[in-house]
Each structure stands twice: as structure tokens, then as C-alpha cells.
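What follows is a set of notes on a single structure, which appears directly below.
The complex is shown incomplete by one protein chain, all other protein chains being positioned as in the whole.
Naming follows writing order (A, B and C), and every chain is counted from residue 1.
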Amino acid sequence: MDIQFTPEDIAFQKEVRAFLSENVTDEIRRGYTGGEVDPDIMVKWQKILHKKGWVAPNWPAEIGGTGWTITQKYIFENECADSGAPSVIPFGLKMVAPVIYTFGSDEQKKRFLPDILESNVWWCQGYSEPGAGSDLAALQTKAELDGDHYVVNGQKIWTTYAQDADWIFCLVRTSSEGKRQAGISFLLIDMKTPGVEVRKIDTIDNQHTLNEVFFDNVRVPVENRIGEENKGWTYAKVLLTHERTAIAGVAQSKKGLQKLKEFTAQEKVGAGVLADDPLLAAKIAKVEIDLMALEYTELRAIASVSAGGAPGPESSILKIRGTEIQQAVSELTIEACGHYAHILNDGEAIGNDMSWVASAKYLYGRASTIYGGSNEVQKNIIAKMVLGL
Amino acid sequence: MDIQFTPEDIAFQKEVRAFLSENVTDEIRRGYTGGEVDPDIMVKWQKILHKKGWVAPNWPAEIGGTGWTITQKYIFENECADSGAPSVIPFGLKMVAPVIYTFGSDEQKKRFLPDILESNVWWCQGYSEPGAGSDLAALQTKAELDGDHYVVNGQKIWTTYAQDADWIFCLVRTSSEGKRQAGISFLLIDMKTPGVEVRKIDTIDNQHTLNEVFFDNVRVPVENRIGEENKGWTYAKVLLTHERTAIAGVAQSKKGLQKLKEFTAQEKVGAGVLADDPLLAAKIAKVEIDLMALEYTELRAIASVSAGGAPGPESSILKIRGTEIQQAVSELTIEACGHYAHILNDGEAIGNDMSWVASAKYLYGRASTIYGGSNEVQKNIIAKMVLGL
Amino acid sequence: MNFDFSEEQTLLKDSVAKFIQNEYSYEARQKNSQSDAGYSEKNWSTFAELGWLCVPFTEEQGGIGGGPVEMMIMMEEFGKGLVVEPYFSSVVLSGGLLAKVGNENQQAELITGIIDGSKKIAFAYNESQARFDLHNVATQAEKNDQGYVINGNKSLVLHGASADLLIVSVRTSGESLDRDGITLLVVPANAEGVTVKATRTLDGQRAAEVQFANVAVGSDALLGEEGKAASVIDQVADEAILALCAEAVGSMEKLYKDTVAYTKERKQFGVAISGFQALQHRMVDMFTAHEQCKSLLLRAVLSYAAGDSDVAKNIAALKYQVGVSGQAVAHEAVQIHGGMGMTDEMSVGMYLKRINMINTLFGNADYHLQRFAELSAA
Partner (left out) sequence: MNFDFSEEQTLLKDSVAKFIQNEYSYEARQKNSQSDAGYSEKNWSTFAELGWLCVPFTEEQGGIGGGPVEMMIMMEEFGKGLVVEPYFSSVVLSGGLLAKVGNENQQAELITGIIDGSKKIAFAYNESQARFDLHNVATQAEKNDQGYVINGNKSLVLHGASADLLIVSVRTSGESLDRDGITLLVVPANAEGVTVKATRTLDGQRAAEVQFANVAVGSDALLGEEGKAASVIDQVADEAILALCAEAVGSMEKLYKDTVAYTKERKQFGVAISGFQALQHRMVDMFTAHEQCKSLLLRAVLSYAAGDSDVAKNIAALKYQVGVSGQAVAHEAVQIHGGMGMTDEMSVGMYLKRINMINTLFGNADYHLQRFAELSAA
């Protein structure tokens, strides 16, 4: 058992810090502050990361990854969060890319991966449908073969940043025979194809993050299918378990908590500061402790996976506790902001600086326990797969 | 809407207070301090109440009740709790008596009710069985007719104070045909009948409260059956909904909380007192608020029943919240006692006075969310009956 | 002891409930909320016609002498409809101040204006450094021969931009945390030196940031006694808490009932999700939270009506519990609605935002928990 950084790790940490302090400007920090992203800034930032070779730490080193140890990845993620750098948009780099480099043809790898690595092309994810949320296998969007094209009809929903995306990766139904999971294929669709329509969903956070995507006789070349027909569920599942490192959002929550603590230590109340309130201080401490626990739960999961083992039972709780902690941080932040969390200031700070970002984060953050398989579904899975109930 | 006491109510309150201050001695208070009761003291106390005519406020006035308004009952219960008087043992006065005076024959009324009123005869309740807890209708204890006697065989469990009881009222199976509920009869059994055996259950609170009761060819005269054969479930159900006033234990929890607050205000810690701890104070305040809410929830329920209406939906939560609050008070009390809650002092106070009673109450109190239909079953009932789920 | 409404109270309840039912669908509410003023003038006229604006005023003032029970009845229904009209701001807050300490002229003119709907008056009590302390007043008013000259800033003035008049708490003596030295002045919203910046709030309502730069008002602007406004402010704050909590309790009822209804419709894995026991138990918890808050509401309202000695404790308990349980119920409602709960298409998110706002107004949950603990110390 050993959790100490080696001298190499410490040198690496220094290098990361130097790089970040030089490159993470206030402008870059504005790339993502809560709900909406600024795509231009994000492209700029991801290109900076790419130039340094650090945009895809989890990819195999030979195709653009970093070859880092888990400790290095851990250090990198923490330093990034600490610097206020926005997380990279995951849909290309973290979600579709692993599917492509694991299951795609050489042709597909050559065609799609470089643009993802260079942030030239933006992706979004077409999984959920109105009737297929937590029960994803119920999806209905149809792709029917017509010559060397699929003709896609149907609707996706909750599509994050579809409005900025060039491509969408979709699960579509190519067969209605057998088990529901066995008739699903994995398609890559150019958003500019005729028949693709994006409609904004008005969400409670008053930002534009989510969309519906409609497919009306959209013709998709067969060569855009990943792997075999009707095997899409297998690829998607691998993807779902592929990216475990970021799911808990530990580094982001740590940063959020740090900001909150700084705010309460400065914000004057009467003759003292907000941090003097013992009940607020206790609530913040509780969340911090929870987060300290989750950080190690995540490290235990990463360590057991990277040692070649299967993820241990501890990994099952990352999504649940991670999102609950994110929500708790955002709830405490709006509580700390007082009245000013409730004013829609249209860009101008009123009362205090934290508040507008705080309420957008709080409101958008309610979705975190719903998406990616709701926390209820996660509990069902743990009950069945881990506890054998 | 009006919650003010009338001048008559205030006069009544005075009368109750005077009576209690004269009669509730330290000895009486020791009749029940947490888990075990002292039967001799309880008899003494209940006889004092009976002499005053106040031992059975809920019975019809013509057979020994008080004819009080709900406000008077509320006042009486609160003043009793406040005085530290032990609650009367419910099995005779509050549980079997209403069944007897509602469904029993004149013969049975004459035979059993006076002894209950005078606390000459002690009762216990034979409902649960090892295989029939929350699912009470699964009960298996058999009563087979043999001439003018039933022959009873089987086992009851969790029988509170069976070791002190002269009689037991039982649900027994007299038929295995039709719906399970339709083959159950309600029998009164003399505990001295040959074949009745009581075995103590060793419980986590180290007191003797619970028992198993075994029936081995116990011969019970048919005249000891209440009402019709195979209709026992109906009578038992009426009994279950009959006594709503005490189920939440509001008055007792108020008293417990008051004691706890006094203790924390006096108990020295460092240079101050325990009550100075803002987190403990906040937890106590939260429970007190919860209890203030429940007190009105109970009043609303009582008011709607006594106005002749059906109990409103608010009454469904009395058992759940009442027992949760009792447990919360007992948890905070052992927390306040510190180390001394954990010493089994065999009767001698160590460290502080509260602690031994505190831990017995805490441990025995874990049962409150289990017995009387577990809180999980209560939630199932509310989901179905109130929310229509 | 009885919890029954009188005949008049039942009529009032039915009247408001019917209006909410028929005229205040979520779509209509959203339309009003997004209009320029942020509410419907037509509705406001209806409120006046139906006599709702006069409820809390005495008969001499032109009202019907409604008490906290009547106010609870109305606000609970308003809470079910997420009403955006400035009832709370104009009638409860400003009306409350005028009814309690207004002189004959002020009552005759301003209360009459409130009741007939012709005047909307906002109460500017909040300042950015004050957090929840109503006595933390830094806005200064200097007295001169003509009256007062006001300088300072007020924040989150509810419905401040649509108000004709502002009642402003100012400091005429003492330091900014003193209880003494606070004075109320009635200021026309269009007086010289008054700058009103309209803001929207997350709950779809309106507020304003208001600056006072050498704003001169006459001596007749004084409302109540100079330097002694703290106690009337406290009293109106108590009434404000009762009203807001009644509103939140109405919203909580709507939330748990809507959630129950939604689960009966929504299917996953081929069955209605209402059948999942884990969700059932959580909806029971939502139901329980509502009932318990309703009990605390009745407790506080009835004790306020009776002038009981423990009214402060009851009000603190209420505000704490409604803050905590209201948010818990709203969070669960969003969660159980799933993705749909995140959209403006369903009302559930709007209830969440309103409940959050209510938690913050006049002191949040922890503020009142600590107040309660002090009041209730052994």
C-alpha cells in the first residue's frame, strides 16, 4: 500500500502546473462556467491541450494518448480542475473516440480520429429517446437498409450541445427480432445531412444545453456504421464502462468546494463573515468529508482497473455519490449566495460575484442524478450485480 | 379555526395538574422508565387513576370512560407526560377492552371489563408469530373445536409483558378455507391454562419485555371467543384503527425532549455547558420542530375523527413520524450522555444520571419502527390507500 | 379545538381555488410571467374586483378584517398556481406596514389605492450587505427643514419596477446594525434621484435594484415613528413568513400530487413507474413532508391569530421546516419526473425555483433554525 507521489510524479505535477498557469487564462476559464459552453473558447483550449499532446490522456499512446500512469492522470485532472480550466467536451474525445479506436475499421479510424484529436469536429450523443430513458433498450429510432445507405427515422432527446455539433453518434434500431438489445446498431451521422433537425429544449436553468434531434428519412452511408449490424449495444456498453475516471467529477467538486469555502471566508455578514456560521460550516465540512471519501473510492477503482483487475464493487457507487456530492456543493453554494442566487442578472453581477453561475450550476445540476442512467437505475444495478438481490 | 382553550378547558387543566402533582410520586414515576415495567407500581398507579375515574378516558362514559372532549383528552395526556407519570399498560385498557365492549357478549363484558378497569387482571397480546410479522394474516396458531372447547396449538412471539400477564388475547386460525383473513378467530385465553408456556426473549436492551408464548393442546372454552368464529380479523382490524390518540407518542416525546434540553443546559463541558454546542443544539431544535409538527398533525387527525369524519390522510403518518421522532430523541439523549450511555451500571448511576435509562430506551426503542406494522408496511399502506399507487 | 373553516373562509378558498383552476394554467402563468410587467394587469383587476386586495385590511380601512387564516387560505391557493401578481409585495408587505403605522392620510390614500388596484407599492427593505438581517440598514436619510434626503442602495426590491411608490427603510440615526434609528419613508418611484433597475428572478417573478441619490421627500413621507421602525418591520416580517410559507405549502401539495400523477402515466421497462416500491416510499415521504409543513403552518397561523406567547418560536419552526422540506420535495419531484422535470414544459422546475426563493426571503432555513434554538433553549 502506497499513496505517496514519487519524485517523478512531483516533477510531472510541476510541469503540469507550469503549463496550466501559462495557458489557463481568464478567457479560457469562461469556456465553461456551469451550464452552457462557449464553443469557440473550448476549441481554442482543446487545441492548446492538443499541441501539448495532453488532450486525450486515455487514448492509447500510439494514436495520440499520453501513456501516463494512473497517478499522472490523477495529478493532471486535479491540477486542471484547480486551475479553473474547463473540462474537455467529452462526446468526441472521451465517448465516441474509444468506440472508434476499439471497434471501428481502419478506414473509420483514419477518417474520424484525427479531427477529434485536433478538435476540428464536434460530436454529440444520440442515445436517449422520449420513450427510452433509463430503459435505453426500448429505443425506437429506426435505420432501414436501402442500398448502401441506412434510412434513419425517429427522434433522440436530451442531446447535450447538439446545437454546436457537426456529428452525432447514435444507437438505432436495425432489427426488431429477438432480444431488444440484439437489434441495435451504432451509427455515425453527419448533422448536416438533410432531414436532421435540432430543436432546443427549454430547461429550468435558462441556458441552452439540451436538444431534441429529429431524423426524417436521413440517409446515412453504411460505411458510417461501427462494427457489425445489430451489435451496437455491445459497443455502447463497453463505452459506458470505458470512462470511469471522470464520472464522479471529484476534481470539479473539489474546486467548487474550494471556491465556496473562499467565498464564505470573505463574505461579510454583520460583524463577521459567513464562514462563522457553525451550521453552514458543518454542512460544508460534511460534503468535504464525503468528497474525500469519494476521491479514495475512485482511486481504489482506478487502481484495481489499472492493475488489470476488474473494477471492484466500490466503483459502482461513483456515479451515485459523485452526482449527489455535485448537487450538494451546488446547493450549499446557492445557500451561501443568499438572495443573489435568485436574480437572473443577464450577465451583470448583482450582490455578489458567485451567484449567477451558482444558480445555473445548481439548476442544470439537477440533471446529473437523472442522466447517464438515473441514480435509481444505478441502485437497481448494484442491488442485482453487487449484492446479488 | 380555533385552537384556544376555553375557560372550562383551563379549569380542567388546573384540576388535572393538581391531581397529578399530588399523586405522581417518585415511586410512581419509576413504574416505567424505559423498557421494563414494575407491575406492582403500575397497578398502584392505575388504581389511583381508576379511583379518580380517569383510567379509561376513551371508554364510553356509561361503562367507565370519562366523557371528555378531545381537547380535554389532549390536556390530560400532555399533563400526564409532563408530570412524569407512566402511561397505563395498554393491553387491557386500550386494546382488548374496546374489542370486548364493542363485539363481546353481555356475559363477556360483565366478566372481563370490571377487572380491566380496576387493574385486577393483566393482559397481553397474542398476534405475531415467527412466520407472521408484518404479514399478520399468515398466522398459523390453530384452534380446533373439541366439544365446547377449542384446542389451541402453536406459538406467538414478541409478546410484550407476557411474563406479568394473567390473560392473553389471541388471533388463532379456525379455518384454512377461503381467504387467509377469513379463517381467523379472536380468543381470550387464561395464561394459567395447562399447556401455556412463556419463554423470555433475550433482547438487545438487556431487559425483560418480550416473550414467546407456546400453546400445547391448550383447552379454551368456546365462551371465550369474541363474536363469531372466523370473524376475528374484522375485530382485530377495528382495534388497530381504534386507538389513534396515543400512537404517535407525542406527549412522551415532548417530555423526553424537555428532559434532554434540561440536561444539556446543566451538563458542564469545559468552561461551558453541553447546550452551547451549536450542532447538538441544532439537532435538538430539528427534532423539536418535527415534534411540534406532529403534535398538530395528530390534533388534526383527532379533530377530524371526533367531528365524526373519517380520519384524514394526515393520520396515516402518525405511526411513522411518531416512532422516528421517539428514536431521534433517544439517539440525541445517548449522544448527550457521552460515554456514560454505554456503561451497564446495574442500577448505580455512573457519570451522569440520565445515561442508563437513556440507553435502555434507545435500544428498546429500535423496536418501535418494527412493531405495530413496521414503518415499511405503513408506507406501503399510505402509498396504496392514500396516494393510490 | 377545531380546524374547520368558517363559511366565509370556505367561500374565499373556493373563490381563489376556482380562479387558479380556471384562469391560471401553467401556460397562462408563464405567459404572464414573460410579459413586460411580469404579471397580468387583467388578473390584478380581477383580484381587486373579487375583493382579494382588501382582505387583510380592517373595515375602517376599507377591508374585510381578514386575519392570518384568510391570508393563509389565499396564499396556499396562490402557491398551487405559482401566482406572479404582486399580491405579496403590495398587499402583504406594503399593505401590512401601512395598516399598522400609516397615519389617517396615508391610509385613506394609499390603502384605498391598494384595494382598488390603482396603486402598487413595493417595500424596499433589503440591502446587499444585510443578508437576512432586516435591521442591517445602511441607506441614509438626512433630515432637513422640508423633510428627508435619501442616499443609498436597496436590493431585490420585490416588484420594485412596477410599483408606483416605494416604502423604503432608511437609517436616520445609529450604526448600520442598530435596531434603533430605522425609519420608513414613502417615496414615489419616479422621484428625482431614484434609479430603478428592473431584474427578473429565477422563479419567473420580478424585482429591482434601486438607487437613491439625494432623493428629497417631504416630512409627510414619514411612515410611522422616526427611528422606531424596527418593530413594525419585524411584525410585517412575521406576517410575510406566514404568507410565504402558506404559498410554499400550496406548492408542495401540487408537487407531490403532480409527481404521483406523473408516475402513473410514465412507463419504463414496460410498466408504469408508480409501481416501483422505492419510488412509492419516496412519494410517501413527500406526502408526509407536506402534511408536516401544513401542520406547522396551522400551528403558526393560529398562534399568531391568538397572540400566543410562543408565536415567535412557531414562526421560526415553520420557516425552517418549509425551507428544508420544500426543497426536499421539489428536488424529489424533479428527480422522479426524470428528464421532463428539467424542462420548462413541465411546471415542476418552476415550483422548485419558487420554493428556493421562498426559502431565501426573510431568512433561510438555517437562519430560522438558529433563531428557534435560541428561543427554545431550556
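The working rule: a residue touches a chain if its C-beta (ideal position, glycine included) is under 8 Å from a C-beta of that chain, and two chains touch if they have at least 3 such contacts.
Computed from a predicted structure; not experimentally measured.
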What are the shown chains that the omitted chain is in contact with?
A, B, C
Using the touch definition from the top, which of B:Q4, B:S83, B:T102 or B:S134 touches the missing chain?
B:S134
Of B:V55, B:I100, B:V213 or B:L363, the residue touching the omitted chain is B:L363
Touching the absent chain in the whole complex: find that residue among A:N230, A:T297 or A:T333.
A:T297
Given A:I10, A:I63, A:L145 or A:A282, the correct residue touching the omitted chain is A:A282
For the chain that got dropped from the picture, name the residues of chain B it touches.
128, 131, 133-135, 138, 157-158, 201-204, 206, 210, 268-271, 274, 277, 279-280, 331, 334-335, 338-346, 350-352, 359, 363, 366-367, 369-371, 374-376, 379
Considering the whole complex, not just the chains shown, which residues of chain A touch the missing one?
1-4, 69-71, 74, 258, 261-262, 264-265, 275, 278, 281-282, 284-286, 288-290, 292-297, 299-300, 303-304, 307, 313-314, 317, 320-321, 376, 379-380, 382-383, 386-389
For chain C, enumerate the residues touching the unshown chain of the complex.
276-278, 280-281
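Simple rule for what comes next: only the chains that are shown with their structure count from here on.
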State the chain with the largest centre-to-centre distance from chain A, centres being mean CA positions.
B
Could you state the distance in Å from the CA-based centre of chain A to that of chain C?
39
Express in whole angstrom the distance between the two chain centres, defined as the mean CA positions of chain A and chain B.
54
Round to the nearest whole Å and give the separation of the Cα centres of chain B and chain C.
43
Two or more other chains are touched by the chain B residues 278, 282
At which residue positions does chain C touch at least two other chains?
369-370
